[in-house]
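For this depiction, one protein chain was excluded, whereas all remaining protein chains were kept in their positions.
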Amino acid sequence: MTKLVHNELLKLFRKKRLFVIILIVAALVPLFTYAQYQQAKTTQEKLGNADWRTKLQQEIVDTQNRLSSSRLQDDWRKYLKIRLAQQQYYLDHDINPQAPGAPTFMRVFVENSITLLLPLLVMVAAADLVSSEASGGTIKLLLTRPVKRWKILLSKYIALLLSVSFIVTAVAFLSYTISGVVFGYGGWDMPLLTGFSTKGEELLTDNVHLIPQWQYVLMEFGLVWFVCLVVGTLTFMLSVLLRSTAAVMGIMLAALIAGAILSNMVSSWESAKYLFMVNLALTDYISGMATPIEGMTLGFSLSVLLAWAAGGLIIAFAVFTKRDVY
Amino acid sequence: MKKKGLSLITALSILSAFLWLAGLAWVIQDQFFSAGSQSMDTVKPDRDQTPSIPSDGKSKKLHIAALGDSLTRGTGDPDGKGYIGYLKQELAKKTKKEIELSNSAIKGQTSKQLLDQVSQQQIKRQIKGADIILLTIGGNDLFRGGQGLQQLNSQAINQTEEAYLNNLKELYNEIRSLNKTGTIYHVGLYNPFSDMEDSKKTSSIVRKWNYDSANAAAAFPNIIYVPTFDLFELHVNEYLFSDHFHPNKEGYQLIGERTASLIHFSEEEKK
């Protein structure tokens, strides 16, 4: 099996796909770095010359004053206390929450690219994994070896898993090293809030807690990795079903873009939450952003994505092992 | 070369797969099973450094640091300015300097709590950089939020005052050690109960409290104890908010104007 996986990785590698993807990321990161740099500068200007520490101290005092009010609900009080601890930490450690470091950039970058950019990159790597063998005719040589078909497909899938992992790592590495040139490489210990959940219209804060940024980033990349695997698996299935790589890319592209559009307009169409492309923004659950459709939770989205991936994988294997190859 | 590159990438991919899997597992653990456990312990301050004071032209700006309780916060003023706000307005008329105000007062704060607050890095920083320090404190020690006075016998009040005075001296000491030159204006107490039946008794307590505080202030250089007792002595109801404890807009205006009148500017600082 390792030899088969080696074969598949060799082909991926020699087709220069990974190389192209890394180039794309390396070209985009400086772009986003500049954008964020400009944004930070604008924020700085809005604040005027006032020292950010003074402003933060004011926020702390404001929070303390709100806490002293007696008509506060318990969970909200708890949330405020956690926020207070976070703000106090920034002050004590001289961390300006408005001035991003490289880890902050990484975080913002993946949060913004989890629904479209990274899935697209993964799609590029996965789209022709099987279809190119079919359209290039090499599948005939591949399938007349003393190796069972499911093993061949599995080796391709493992190669996909590995290259997806590689892409995510490359994104992490590039976004950190390139943005660090501008923002500096510090800020891993900065505490961030997480654990929000929504129930109906309400934002529930009873599970909110602080985690250091390095853990936050690791968690977000874990989610990004998961999303990329799901998108990769679905692309893989299409690649098995279709001979044309262009068709695979076209369908996947349409689905991903439709997901981005739908996320903005499906709030009243409830059953849309079972579509995989509406559930890609997993990092929003960590940072406590509103979900596109009521009733979506992290657990729900993970399950939906998992179900789609499992379905895709079953179809891919069923079709590939049974199909007549012409 | 080619082969090495491929093995390297393969090894890297396998490692990253495990890393991201760990990240995902952590998400699940953190979001589903942590049940709001306070993991704040993990982010306890691990270094103790005093942030440097920004050296932005001290001569052009007038830095005011306000500390204390609800009076400094402005509770009772529908505009939320408090005496600080009116004081700032008054000062703006007098000086061409840009006034930069930081209000760190917290409602319901007692002298003990203020002492704790002053030990915070950022508050220290503000005190250090301030030209003027405004302070209201003691009301919550004495009145316990507005109803405690009647129940207390004189012995208990004496004990409370003693503790308060100790805190106050320590507070003065702390502020002075941080900032040798800035003038401290400690705004005194008034008696919100001066129109009540036992006003004689309450007024005498407040007077004594003010007198002792002023004495403590006198032991330090550049601490002005600003009396407010007289402002509210007559017509107390006209100057109090509906809670019969905090000043209303007019009451704050009186305090603000009085304090502002004590602040002097040199010729070149004047408008």
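Note that the chains are named A and B in the order they appear, and that numbering of residues resets to 1 at the start of each chain.
The rule is short, and it goes like this: contacts are C-beta pairs under 8 Å (C-beta built on N, C-alpha and C of every residue); 3 or more make two chains touch, one makes a residue touch a chain.
Note that contacts and distances are computed from a predicted model.
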When one chain of this assembly is omitted, its UniProt record names it as which of these: "S-DNA-T family DNA segregation ATPase FtsK/SpoIIIE", "Imidazole glycerol phosphate synthase subunit HisH", "Sarcosine oxidase subunit alpha family protein" or "ABC transporter ATP-binding protein"? "ABC transporter ATP-binding protein"
Chain not shown, its touching partners among those shown: A
Please identify which residue in A:V147, A:L262 or A:V319 touches the non-displayed chain. A:V147
Missing-chain contact among A:H6, A:R66, A:K81 or A:R243 belongs to A:H6
Contact with the hidden chain only, please: which subunit A residues? 3-4, 6-7, 10-11, 14-15, 136-138, 140-148, 322, 324-326
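The rule is simple: only the chains that are shown with their structure count from here on.
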Mind checking the centre-to-centre distance between subunit A and subunit B? Centres are C-alpha means, answer in whole Å. 43
For the subunit A and subunit B complex, residues of the former touching the latter: 6, 9-10, 13, 18, 49-51, 53-54, 56-58, 60-61, 64-65, 68-69, 78, 82, 85, 88-89, 91-94, 161-163, 165-166, 168-169, 189, 191, 194-195, 206-212, 215, 218-226, 285-286, 298-299, 302
Which of the residues in subunit B come into contact with subunit A in the complex? 5-6, 9-10, 12-14, 16-17, 19-28, 30-32, 34-40, 42-43, 45-49, 51, 54, 56, 73, 100, 102-108, 120-123, 125-126
